[in-house]
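I am attaching a structure below and will ask some questions about it afterwards.
Removed: one protein chain of the complex. Kept in place: all other protein chains.
Chain IDs A, B and C follow the sequence of writing; residue 1 opens each chain.
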Amino acid sequence: MTPLTRDQIARRVARALPDGSFVNLGIGLPDLVPNHIPADREIILHSENGILHLGPRPPAGQEDWNLINAGKQPVTIRPGGSYFDSALSFAIMRGGHLDISVLGAFQVSGDGDLANWSTGAADDIPAVGGAMDLAVGAREIWVMMEHSSRQGQPRIVRRCTYPLTARAVVTRIFTNLAVLVRTEAGLVVEEIIPGLTLAALQQQTDAPLLAGTQAGRGLAPLEG
Amino acid sequence: MTPLTRDQIARRVARALPDGSFVNLGIGLPDLVPNHIPADREIILHSENGILHLGPRPPAGQEDWNLINAGKQPVTIRPGGSYFDSALSFAIMRGGHLDISVLGAFQVSGDGDLANWSTGAADDIPAVGGAMDLAVGAREIWVMMEHSSRQGQPRIVRRCTYPLTARAVVTRIFTNLAVLVRTEAGLVVEEIIPGLTLAALQQQTDAPLLAGTQAGRGLAPLEG
Amino acid sequence: MSGSINRRVTRYAEAIAGIGDGATILLGGFGGAGVPLGLVAAIAEAGLRDLTVVSNNGGSGEPDLSIWLAGGQVRKLICSYPKSKASSTSSFTDLYRAGKIELELVPQGTLVERMRCAGAGLGGFYTPVGVGTALAQGKEVRNLGGRDYLLELPLHGDVALLRAHQADRLGNLTYDKTARNFGPVMATAAALVVAEVDAFVALGTLDPEAVVTPGVLVDRVVTVGAPR
Partner (left out) sequence: MSGSINRRVTRYAEAIAGIGDGATILLGGFGGAGVPLGLVAAIAEAGLRDLTVVSNNGGSGEPDLSIWLAGGQVRKLICSYPKSKASSTSSFTDLYRAGKIELELVPQGTLVERMRCAGAGLGGFYTPVGVGTALAQGKEVRNLGGRDYLLELPLHGDVALLRAHQADRLGNLTYDKTARNFGPVMATAAALVVAEVDAFVALGTLDPEAVVTPGVLVDRVVTVGAPR
C-alpha cells in the first residue's frame, strides 16, 4: 500500500483533463500537472495574469520577465496563445468560460466548501490573490492535495475550520490516497490506492464517504 | 438682425472647442461641426461605435463600410486613431473621459434637463441608441439647436414636455440666436446676435434668462 | 500536441446546428458593420421561430435582421435603436405598430454593459444612464456615493452570432475596424458562440498581442461564403 507521490497525483490529474479543455492551474501542487499531460492531448492553459496557452518554462538565460504565470515564474506562450488584461482574464474565470480550475487546498468539506487561502493564524499575512475568483466560475473545480495534513489531520472534513475561499464549489478531489467526486448523495470514492480499504480511508477522512460501488459506480484502483 | 444659419451655428461651436480636446459629436446638427474646426486646432473626435480620431468622409467609391460613424456613414481614421469594442467605447463616454459631448436637442430646460431622443408621439418608434449614454459622463454637455421649433415654440423651457434623455446635464447651449451657459444662478446669455435685445430673446425663450452683464460676464455679439 | 481542437466548421448548417425555436440570440453589429449576414441567412433558411433577438439595431431593409422580422421569426427584440432610415417601410415598424412584436428598449451603453455583466459572471450593476427618464420605469433607483443609479441585470444569450475578421483553429478572433463593436462582449455572454470570418488562418499567424477575442470564448467559426 503505497500512497502516490506528488508527481503521481499530478499525473493522475493530468490524465483526467479531457482533450481540448481550457484549464487554469493554481499555484502549488497544480504546478506539477503540465509535466504529465499526455502527448496526444491538447490542453489550453490559462493564467490569471492575462494569458492563454502557456507553454513550459524557457531554458535558463532565455527568461522574459514580462512573460510570467500566476506564480510569477517565467513561462512561454504556444502558437495560438493570446494576451489580455486582468479585467478580461477574471471575466473568463468568473464567467464560466474555463472548463476546469485545478486548485491546491488546505481543507475541503463534504459539501464542497473550499479553504485554500489562509491558515487563519494570527500572525499570518492575509493574502487572497485570485484564489476566491478561481474557486467561483469554472465549470468544474478540482482540488489536488495530500489526503492528510503534515500533522496527520484529515483535510477532507465535515466542516472547514480554516477560513473559507468559497462555499459548495469543489466537484472532484485528487489525493495521494483516493479520487473522490462530490454528488448529491455525498462524497463518492471512485478510486483508491491498491491495498487500502474504504474503512481505512474513512479513518483518515472526517467527512463521510460513499464507495463508488454503493453509488452504482465502480471503485477502481488509483494509479499515479 | 439675422439668425445664424445651421452652418454658422456649427462654426460657432467649432470655434468654442478647445485645442486638444476629445469630443463626441452627436448625430444631426453636430454633424456639421467638423467642417468648421479651425485648421490650427487639433480636436480628437470619438464615435460611440468604437473609434477615436475620426476623419472626414472618404471620396466616393472609397467608402469602407466597416469604417463608419455613429450615424452609420462612412468615415476615415486619422493617424493616431484607434478602434475598440462597444464596452470600452461606452466606458469612455460614461466614465467622464471625454471633454465635451455635443448633442442636438428637442428641448433643454433651465435646469439643464435634456430631451433629445423621443417626441413622445404615440406612433413614434421608440429608439434611444447612445443618446442617454452621451448625455451622461462627458465633462461638458453642449447642445446645439434652433432656438425655436418649426412651429415657433420655445425649445429652451422651464420644464421639458418631451420625454427626458437626462436630468441636469447640459452646460452650454448654442442656438441660431444666442449662446447660453448654465450657472448656479440660472441660464446666462453670453452672446446674442447683433440687433436682438435680451427682452426679445426672452420672448422666444420659456426659461428665464440672465444677461451675461448681470452675471458679471460680458454680453458679446454672436457671430457664426 | 495533437492539434485536436478545431473550431472551424465548413458549412453554415453546421455553424447553426442545435439552435432551436425560442432561442435568445445575441446578434453582432452596429448599423451595417459587424453583422454576420451569412449566419443571419442560415437562421432564416432554418425557419427558426419565436426568437428573442438582442441587437443594437432593428434591421435596415438589407438582408440583415430585417429578414427574420419579415419572416415572423422574432417574438421579442432587445435593442437600443430599432428605427432606421428605411423605418417607414421596415418590417420592425409594421410589426411594432401592429403589436406583433415585443420591444425592450435599452440605452446602447447599458445594452453592452448588461451583456458584459453576464459574460463576466456578475449579478448586476448600477448605472447613472436613464435615471429620471421613461426608461427607468420599474427599475430600482439607488443612491450610492451621492449620485442616483439604476440597477441593471445581466443579459445572457443562448447563442451569439458574430462577424469577425480572422480566426484560427483555436477560435481566436480579430475584427475589422468599427465592425468590432459588440462582437467581443457578445462572445463572452452566450452559451454557444459562432463567428463568421473573412479568413481562417494557420495557428500561430495571429499576433498574441492583437487577438481581441481569445479562443476560449468561441465555439464555432465559419468562413464567409462557405456552402449552406
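As a working rule, a contact is a pair of C-beta atoms (placed from the backbone, for glycine too) under 8 Å apart; a residue touches a chain by one contact, two chains touch by 3 or more.
A quick note: this is a predicted structure, and the numbers were derived from the prediction, not measured.
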### Query
Among the chains present, which touch the one that was left out?
A, B, C
### Message
Can you tell me which of C:Arg11, C:Arg142 or C:Arg228 touches the chain that was removed from the display?
### Response
C:Arg142
### Query
Where the complex has a chain not shown, which of A:Ile9, A:Val23 or A:Met93 is the residue touching it?
A:Met93
### Message
Give me the chain C residues in contact with the hidden chain, please.
### Response
113, 117, 120-128, 142, 144-145, 147, 149, 153-154, 174-175, 177, 207-210
### Query
So which bits of chain A touch the chain we can't see?
47-51, 64-68, 72, 77, 83-87, 89-90, 93-94, 118, 123, 125-133, 136-137, 163-167
### Summary
The missing chain sits against chain B at residues 19-20, 22, 39-42, 44, 46, 52-53, 77-84, 87-88, 90-98, 136-137
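The definition used in the following text is that only the chains that are shown with their structure count from here on.
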### Query
Along touching chains only, what is the step distance from chain A to chain B?
2
#### Entry: Chain at maximum distance from chain C, centres defined as averaged CA atoms
A
### Distance from chain B to chain A - Cα centre to Cα centre, in angstrom
56
### Message
Quick check: how many Å separate the C-alpha centres of chain B and chain C?
### Response
30
### Message
I need the residues of chain A touching at least two other chains; which ones are they?
### Response
none
### Of all residues in chain C, the ones touching two or more other chains
116
